[in-house]
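All protein chains but one are shown at their positions in the complex.
Going by the order they are written in, the chains are A, B, C, D and E; count residues from 1 in each one.
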Amino acid sequence: MRNVIVTDPPRADLADVDALAGYGVATAHEAMGRTGLAGPHLRPIQSGVRVAGTAVTVLCWPGDNLMVHAAIEQCRPGDMLVVTTTSDCVDGLFGELFATAAQYRGVRGVVTSTGVRDVAELEQLNFPAWSAAVHAQGTVKATAGAVNVPITLGRAVVRPGDVIVADDDGVLCVPRLQAGRAVEASAARVAKEAATRAAFNEGQLGLDRYGLRPLLEQLGVEYVAAEDYAE
Amino acid sequence: MRNVIVTDPPRADLADVDALAGYGVATAHEAMGRTGLAGPHLRPIQSGVRVAGTAVTVLCWPGDNLMVHAAIEQCRPGDMLVVTTTSDCVDGLFGELFATAAQYRGVRGVVTSTGVRDVAELEQLNFPAWSAAVHAQGTVKATAGAVNVPITLGRAVVRPGDVIVADDDGVLCVPRLQAGRAVEASAARVAKEAATRAAFNEGQLGLDRYGLRPLLEQLGVEYVAAEDYAE
Amino acid sequence: MRNVIVTDPPRADLADVDALAGYGVATAHEAMGRTGLAGPHLRPIQSGVRVAGTAVTVLCWPGDNLMVHAAIEQCRPGDMLVVTTTSDCVDGLFGELFATAAQYRGVRGVVTSTGVRDVAELEQLNFPAWSAAVHAQGTVKATAGAVNVPITLGRAVVRPGDVIVADDDGVLCVPRLQAGRAVEASAARVAKEAATRAAFNEGQLGLDRYGLRPLLEQLGVEYVAAEDYAE
Amino acid sequence: MRNVIVTDPPRADLADVDALAGYGVATAHEAMGRTGLAGPHLRPIQSGVRVAGTAVTVLCWPGDNLMVHAAIEQCRPGDMLVVTTTSDCVDGLFGELFATAAQYRGVRGVVTSTGVRDVAELEQLNFPAWSAAVHAQGTVKATAGAVNVPITLGRAVVRPGDVIVADDDGVLCVPRLQAGRAVEASAARVAKEAATRAAFNEGQLGLDRYGLRPLLEQLGVEYVAAEDYAE
Amino acid sequence: MRNVIVTDPPRADLADVDALAGYGVATAHEAMGRTGLAGPHLRPIQSGVRVAGTAVTVLCWPGDNLMVHAAIEQCRPGDMLVVTTTSDCVDGLFGELFATAAQYRGVRGVVTSTGVRDVAELEQLNFPAWSAAVHAQGTVKATAGAVNVPITLGRAVVRPGDVIVADDDGVLCVPRLQAGRAVEASAARVAKEAATRAAFNEGQLGLDRYGLRPLLEQLGVEYVAAEDYAE
Partner (left out) sequence: MRNVIVTDPPRADLADVDALAGYGVATAHEAMGRTGLAGPHLRPIQSGVRVAGTAVTVLCWPGDNLMVHAAIEQCRPGDMLVVTTTSDCVDGLFGELFATAAQYRGVRGVVTSTGVRDVAELEQLNFPAWSAAVHAQGTVKATAGAVNVPITLGRAVVRPGDVIVADDDGVLCVPRLQAGRAVEASAARVAKEAATRAAFNEGQLGLDRYGLRPLLEQLGVEYVAAEDYAE
């Protein structure tokens, strides 16, 4: 690992970021061709929050939050902190004091593959968090790491300045240079889904709307009346 | 796997189904001789909902929700969708659009060994869901499966038309032909528990109510004062 | 295992216990030199509750809650039930009827490495619970165990009379003889954190407050402008 | 649970059983339309053993091996013991003494969703075992269960008399009434695979042998030279 | 955590230690009333090794092996290193160089809740290891911990000088002061098992040897012929 703090990485445009927050994780993920999810192990500590921001990435040693301190200084309004460790760790690397310092700099929330703590206090601060665990376990400040380098967050690769979208459905990374396209594709998807929703509300079936009956037939799926079916 | 869509399976009587919803998972499970639970890995996305319905079972390929589309057409008022895959999969096979189509047909909720997504929207629709994960990951419609065949859901076997009871305590399957007996046994258990609750509220001990003191003695359990006990 | 029920173990002073409840898990854990946590696998079934009590420990056989009945009789006002099994078990060893009997004796809550059930009812009773799972699975009363012997609860060792602190951040065990010191150290930590919070609210950085810049330098962490950084 | 010991269930024909042992788990699974696997969590304690037998099913209470004793009496030459519990349990329910008694009756091995112990001794006895864990944890004989009733073993349902095939690739259940067809289909598959193996050994590609190039094109998969590809 | 290195703790008698190595994990665990196991998550990297030694305990910070260096100096012939961390960590805290240094001091093996690495080299050195993982991940030497203090190792509490027995069935801790009794009880158990083994080899059933038939009847377990049994 190169122990660096990269300063002033280019960020995605906040207009795109805010638009993606409006669309949410599931829509933007679909719009990007079903890519970018961190995975189901990262869960929100709160309910009903949908947020997006530009990633400030932090790579810590397990049990050590030194580099989060270094990262706070690099934050700007509109950022999201994205914290991971060099190997698996569920300690409470992030809590209320960090949230206080981060909010001062306009940070919108934190996403971490580790644990968080002070969850009652974080909710009072309206500082949203997504994490792999809730754990009060404290950490030290002893070992080097990196800030604003590319990291893996579950199955996603996050680069500084990428867009992080997070809501009740999980955490998504939209690469900075694809943010504009993701907004457009999300808008198109939302329009299409609205039409589908309306049709479903009137009783249309997905089988018909998506033309799936010929596919079922081609795949050899048979309809059998229950009285004719033997296990 | 036989790729079939079984139509019009016999369902449990909705009067029994609704009675079981009133009793809830823990009571009906006990009343059935402690059987029928799917296991603790299936959790509700909402809180405080208790529901029961007749199972429409769906067996999908991992990463593929084609057969859920086929299953929707087979649903009737009072049904619950029960979705699993041929091997482990936590993708978001079920979301808001499916819920919309299912609600139109009177479906009461979904239970799945996979993931769900659009959880904020599902809550707005009052469409309850129990799942092994929340994951925005999208799916394809490419591979055959089956509808209304027997499936395993954790430790439970679910057949079409069986009663699915689900609440904050998890998911229970009551076989269709045992539904009537389960209602009766649940009623008896509730009466017995009410008496126990009243006794406990007046200070009686389980040791006395259930006559456990002789058993402790027979098992050789000794009472030792703290000052006489050495680890 | 020695099958004993130890009676009247000395308890931590309830004044200390209540003081620790006020400080909460994360603060008391830090104050004790970052020790005493059970681990992130024990989660509350409710939200926003912070409680502390003196441990009545229960060691059961998997699938068997006989010794919980024996333990209830040993409880006093201010106690917390701490239930584990001789090997891994996520069955619903604890539910509403136990909570009723425990509340009658002034028990403040339950912490268990197993599952709990009747979670809706437990919330109505305002009887808080922390557990490794929610599972309706019922249990038998057939096999001996022990009450008020030392047990392991995740990474923590819990002895009867120790202080159990539990909140949204998890479960902490403060050894009985350290309770007074833990209260003092917690008070000191709270004061220090208040000062830090105030400083962070005015924009000070942890890097400066904790004097971390020389450490970063000593560890060889370099600052690199984004345009000069190649992966 | 109905607490029964079902005697003399019909078994699959041992000629079919032995033929399936010859084909192994992966081949027979494919031949059956990709069904019947218990799942990857059941692993062999030994290496290089391929065996098949007729299932004697055992449903125990967690931490309790009483019903295994009852099951041994029901065993005949050619049987496999298939042991599970009513809820998750990794205790060492099966060890050397059981293997000794089972071998006396001609049992060919054991498959269990629990733990096994005495693995060095089991290997010396040439008594193969597949389990979810190795754990020395001892068990009691205190709670009722069932023998030769249908059970779930991971994703598979096992009925008494079904064929259990087990090797380094895992554990497969072939329903008794499908054993003959499974043998035939396995033979056909082996012949087809031999031809494919020969072709691959001469350099043919799966893309050509299975005619997949048009599918790739239809799915929109493009070939791009590395120098023209930007992430 | 008190950061101490405790020197010269009393050790269990090596004669007892060696006797327990002869009996192995499963037998000694049973002889101790089914206590002392660390749990099924600790697995050997080698096969067929049975060893026992006196515990030198090591408590490290996650990702940090500083205290293992300190522990080596405290080792004597006949010891086993028992390494854990203050919170979950699967990094490779122990490898070939440590094994070399430990062997020089007569250490018999290592047991750790973390990962190990250099497993091929450890096998060449005939230095046995039990761990929760194999992971090449390297560690730092930056944070304090403790040597020869009581630690939890899974469900077991290990104190310095306790007997660690380890073989293919897992890892057992026998408290120092109980070592003599454990040897005696193991001998008795082995004798009893030899008689049972002989009886089983002649066809006796556990049902008869342990007198279980009345228990089955008392528990209401019924025998039903297969043709009379309906699911």
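The rule is short, and it goes like this: contacts are C-beta pairs under 8 Å (C-beta built on N, C-alpha and C of every residue); 3 or more make two chains touch, one makes a residue touch a chain.
Quantities reported herein were computed from a predicted structural model and do not represent experimental measurements.
Enquirer: Taking the complete complex into account, tell me which visible chains touch the one left out.
Expert: Output: missing chain touches A, B, D, E.
Enquirer: Considering the complete complex, identify which of E:16, E:30, E:79 or E:118 is in touch with the unshown chain.
Expert: Checking the options E:16, E:30, E:79 or E:118, the one contacting the hidden chain is E:118.
Enquirer: Consider the whole complex, including the chain that is not shown, and state which of E:24, E:40 or E:160 touches that chain.
Expert: Going through E:24, E:40 or E:160 one by one, E:160 is the residue touching the chain not shown.
Enquirer: For subunit E, which residues touch the unseen chain?
Expert: Within subunit E, the residues that touch the unshown chain are 3-10, 66, 68-70, 72-73, 90, 92, 95-98, 100-101, 104, 115, 117-120, 133-138, 141-146, 148-150, 160.
Enquirer: Even though one chain is hidden, which residues of subunit D still touch it in the full complex?
Expert: On the subunit D side, contact with the omitted chain comes from 24-26, 29-30, 34, 37, 39-40, 43, 48, 50, 167-170, 172, 193, 196-197, 200-207, 210, 212, 215-216, 219-226, 229, 231.
Enquirer: If the hidden chain were put back, which residues of subunit B would touch it?
Expert: Within subunit B, the residues that touch the unshown chain are 61-64, 85-91, 135, 137, 140, 142-143.
Rule of thumb we're sticking to: only the chains that are shown with their structure count from here on.
Enquirer: Just how many steps, at minimum, does a route from subunit A to subunit C need if it may pass only between touching chains?
Expert: Steps on the shortest route: 1.
Enquirer: By label order, what chains touch subunit A and subunit B together?
Expert: C
Enquirer: Consider the two chain pairs B-D and C-D; indicate the one with the greater count of contacting C-beta pairs.
Expert: C-D
Enquirer: Interface check for copies subunit C and subunit E. Shared numbers divided by all numbers used: above half gives same, below half gives different; which is it?
Expert: Over half shared, hence same.
Enquirer: Round to the nearest whole Å and give the separation of the Cα centres of subunit B and subunit D.
Expert: About 27 Å separates the centre of subunit B from that of subunit D.
Enquirer: Where in subunit A do residues touch two or more of the other chains?
Expert: Residues 90, 135, 137, 142-143 of subunit A each touch two or more of the other chains.
Enquirer: Tell me the shape of the graph of touching chains, choosing from line, ring, star, complete and other.
Expert: Here the contact pattern is something else, fitting no line, ring, star or complete shape.
Enquirer: Mind giving me all the chain pairs that touch?
Expert: Pairs flagged as touching, ordered by label: A-B, A-C, A-E, B-C, B-D, C-D, C-E, D-E.
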